[in-house]
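Note that this complex is displayed minus one protein chain, with the remaining chains in position.
What follows is subunit A.
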């Protein structure tokens, strides 16, 4: 387990600045999600849709970031032939816009 953490940290340190930024964002979202989940368990899930909206948005944003990270990583260029880093970023923006509209609409 610690071994895995070490590997992840090492990968993070070797990454370029942009990917580092994404990583930090992802860690922040992870903490956010865990906090929300803990809150839901401890305090209760009364406005259930608000919890779902918050938690869902965090998860989806995390996923979108993971996608972006994979797509702009030069090591994966073979996988994403048709997606340039610019395209990846604009896709990310589009996905996030849709996501936050939905989240905003759902949270009430």
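The rule is short, and it goes like this: a residue touches a chain if its C-beta (ideal position, glycine included) is under 8 Å from a C-beta of that chain, and two chains touch if they have at least 3 such contacts; residues count from 1.
Everything below uses one rule, namely that contacts and distances are computed from a predicted model.
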item: UniProt protein name of the chain not shown, from "ADP-ribosylation factor-like protein 3", "ATP synthase subunit epsilon, mitochondrial", "Transmembrane protein 216" or "dolichyl-diphosphooligosaccharide--protein glycotransferase"; value: "dolichyl-diphosphooligosaccharide--protein glycotransferase"
item: Residue among A:19, A:32 or A:63 touching the omitted chain; value: A:63
item: Residue, one of A:19, A:32 or A:99, that touches the chain absent here; value: A:99
item: Residues of subunit A in contact with the chain not shown; value: 3-4, 7, 10-11, 48-49, 52-53, 56-57, 59-60, 63-64, 66-68, 70-71, 75-76, 79-80, 82-83, 87-88, 90-92, 94-95, 98-99, 102-103, 105-106
